[in-house]
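With one protein chain removed, the remaining protein chains of the complex are shown where they sit.
In this document, chain identifiers A and B correspond to the written order of the chains, with residue numbering beginning at 1 in each.
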Amino acid sequence: MIKPVSISIQNTQDGFAIVEAILADNPEATSNPLPAMTKVDCPGRLVIRADSVSERLGREWDPQEIHLSVISLSGSVDEDDGSLIIFWR
Amino acid sequence: MNIDLKAEAITPRRHTFSHIARRFGVDKPASRYEEATFDVQPMVNFHYRPTYSPQFELYDARRTRIVMNDWYVFRDPRQFYYASYNISRAAMQQSFDDAVNFVEKRDLIASVDPAWRDLFAAWLLPLRHVEWAANMNCQLIADWGFGTQITSAAAFCGADRLGIAQVISRIGLLLGQGTESALKDAKTQWLEADVWQPLRRLVEDQLVVHDWFELYVAQLIVLDGYIYPLATGAFDRAGAAHNGAPLSMMTGFLGDWYADNSRWTDAVIKAAAAESDANRIILGEWFERWSARAEEAVRPIGAMVLGAEGDAAVDAAGARLRERMIALNALEAREMAA
Partner (left out) sequence: MTPRKMSLKQKYGAYTRGLDWKPTYQREDDVFPFAKYEGIKIHDWDAWEDPFKLTMDAYWKFQAEKERKLYAVIDSMAQNNGQLGITDARYLNAVKLFIQGVTPLEYQAHRHFAHLARHLPGAGLRVAAQMQSIDELRHCQTQIHTISHYNKYFDGIHDFTHMHDRLWYLSVPKSFFDDATSAGPFEFLTSISFAFEYVLTNLLFVPFMSGAAYNGDMATVTFGFSAQSDESRHMTLGLEAVRFLLEQDEANVPIVQGWIDKWFWRGYRLLSLVGMMMDYMLPKKVMSWGEAWETYYEQAGGALFADLARYGIREPKYADVAKAEKGHMTHQAWGIFYNYTHAAAMHTWDIDEAHMAWLREKYPDTFAQHYEPRYRKWREQAEEGKRFYNNGLPQLCQVCQIPMAFTEVGDPNTISFRVSEHGGDRFHTCSDGCKDIFDHEPEKYAQAWLPVHQIFQGACGGATLPEVLDWYHINQGADNMDYAGSPEEEQWNRWMEGRRPVVPVAAE
């Protein structure tokens, strides 16, 4: 069984762009709208790419800005230049 | 939502929390600083003794020799609670970032006399380790201190010290041309060079002090009281003759920070000394013990940066610190003779 990872993002302008970017970059990801937030699930691993989010926001987006939008996540985290990865070891 | 305020008065039944009203009166709306700070710490009826120090309660005023009737007399003149603290520090960081970006973009470091640049790296970069220890000392005060007023401010000061250590690290990366080389050299100096060993010994000796108020005096009053005035005063001025202005731009915030922090530490020492003669005696004892150590520890660094004028600069810093303590009524003026 591949365990799902997930991240819940606030429904804000930045949040919508992050969710869109995740869905575009992770074909297996699915999004579930909840009150005031969106939960994205993906089997095994999920990547948030800074350039994808930046493109959607029309400005440079630093992956550390995730701290302004995230509500909860499930999985281990690897943060580096250009991306943030959520995965199970 | 549309509320017709004209038709009906929505009258509050009270202005603030009872514990705040007991201190400041029931009719007075409280400030956010007061509500966030006063009487927040648990005081009584602890369930278990700490397994790591069973002689104490979980929060215990007996963890220091300083005795206060009320531990909520250490009002922070800056009135920091979390939000106001972070907003203030975000602005301080922004002004540092602007200065460093300005220097970096124009490659202004190249214009500094190389000998001074190296000396600057030699005195500034090892200080990030002193800041790291200061951070640990602030965490101990936040942990074992008594009353939210002093412990929350210590926690913020601790975050400041990590921030300062990281800001010095950033300057180190710049001096190392984007590599860790300058920081690594500085660490070797910190660990091995004779010039740094008295200070490192002092810092490590502080790490085994368990009386948190003693640590407050040893670190935030005494050691900071030598290092910051030297770094932002005499050391900085020495750079002027060597085109050191770009470096001064980057360290300018240290002086601003120290002035800001001193508003708080002054208020704390003044209140502790005003409480009793017994406190004044203890504060004086700590001050003498640690200032003797600090003076000895910074002397070789003063000599490294200022040569023959180093001792005079260290003496001047010590004298100013003593005057400050006397002005706060924490030391007797007659001790000036020393």
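The rule we apply is simple: a residue touches a chain if its C-beta (ideal position, glycine included) is under 8 Å from a C-beta of that chain, and two chains touch if they have at least 3 such contacts.
None of these values were measured; they are calculated from a predicted model.
Undergrad: Kindly state which of the options A:10, A:31 or A:54 is in contact with the chain not pictured.
TA: Among A:10, A:31 or A:54, only A:10 touches the chain that is not shown.
Undergrad: Among B:74, B:132, B:213 or B:264, choose the residue that contacts the chain missing from this document, as touch is defined above.
TA: Going through B:74, B:132, B:213 or B:264 one by one, B:132 is the residue touching the chain not shown.
Undergrad: Looking at B:49, B:62, B:106 or B:237, which makes contact with the chain not pictured?
TA: Hidden-chain contact among the options goes to B:49.
Undergrad: Across the whole complex, list the residues on subunit A that are touched by the chain not included here.
TA: Listed in rising order, the touching residues are 1, 3-4, 10, 35-37, 64-65, 67-74, 76-81, 88-89.
Undergrad: State which residues belonging to subunit B touch the missing partner chain.
TA: The list for subunit B reads 1, 3, 5, 8, 10, 12-19, 32, 35-36, 39-52, 58-59, 81-83, 86-87, 89-90, 93-94, 97, 128-129, 131-132, 135-136, 139-140, 142-143, 148, 151-152, 155-156, 158-159, 162-163, 165-167, 169-170, 172-173, 177-180, 183, 187, 190-191, 200-201, 204-205, 207-208.
In the analysis below, only the chains that are shown with their structure count from here on.
Undergrad: If you average the CA atoms of subunit A and of subunit B, how many Å lie between those two points?
TA: Chain centres of subunit A and subunit B, defined by C-alpha means, are spaced 38 Å apart.
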